[in-house]
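A single protein chain has been omitted; all remaining protein chains appear in their positions.
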């Protein structure tokens, strides 16, 4: 999984019907210090994340393992809102 | 998922029979501002996208979860046409 | 999916038995204009592609969805020979 | 699979319920000499790894094949703690 920050919402009226009622959020990848990285992802929200939330993204078939996403043609999901990251090791 | 713009159509007569009747579209990846990125993908269309459409692509086993793509040997599908992206957060 | 050109054949006598009788082809990734890119892939042929063919490659679990590849431990398959690509949009 | 070093712990109270009781660890990718690389991953611990452990990470649907992770929406898991790497070949 990777970290991301929710920065926007996707609006789509013409879409696969399995997406009806699902919240599609624009997520910017960030590092573990919260610094933005280059990648962004559109993910379904499974945990009531809001705009600006610092979240955990899961990808691939694993993204379909939540109640909000099962059997849907989506490959990314928000599975947690991050409260804190406790860094205990340093790497040179 | 990522954003893309549909820029062309693939013509193939010799192909896996499960692809018969499926529309194979050439999609250029774009960022959330619509600027073209380097990657392109060939995806099956599940939402009646047209040339020039701004779309959402899903990959991997999840790409087989639409009516248009189930059990087919394809790893990318267009699952939505984007109407709008509402950016509510800025990242420095 | 991505485009590739078939540039060679793999010879292997000691291999997983599910690969017996399968044609393993060396494929160089190309862009939609046919220009070679850096990546190469070894893929199973599901469509009677030949040396020099311009083909479509599919990856991951989707690569096991053809008659030639089902249940085999392979992650790339040739699913179509490209006749033509009709580009209808330009991106600055 | 790749090598990583465990460098921290993720704290999250609002998460998919399947994650309750699972340890989410921050892992920095390292090369086979132990030198840190650029990527990091958040992975579930299946082997009682601790802070600073040198571990093996597995990804994708395979990450759901341990007792600790089955059916959970996670795409990375720690499957082993590395005792030693015996390098027997050199590559120029």
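A few remarks follow.
The letters A, B, C and D name the chains in turn, as written, and every chain counts its residues from 1.
The rule is short, and it goes like this: contacts are C-beta pairs under 8 Å (C-beta built on N, C-alpha and C of every residue); 3 or more make two chains touch, one makes a residue touch a chain.
As the structure is a prediction and not an experimental result, all values here were calculated from the model.
Only one of D:7, D:26, D:42 or D:79 touches the chain withheld from this view, namely D:79. As for the chain not pictured, it touches chain C at residues 5-16, 18-19, 24, 26, 28, 30, 36, 40-43, 51-52, 60-61, 63-64, 71-76.
Touching the omitted chain from chain D are residues 1-3, 31-32, 46-48, 56, 58-66, 69, 77, 79-92.
Here is the rule we use: only the chains that are shown with their structure count from here on.
Put simply, the C-alpha centre of chain A and that of chain B have 19 angstrom between them. Rounded to whole angstrom units, the spacing between the C-alpha centres of chain B and chain D is 31.
Residue positions of chain B touching 2 or more other chains: 60-61, 63-64. Contact between chains, as defined at the top, is found for A-B, A-D, B-C.
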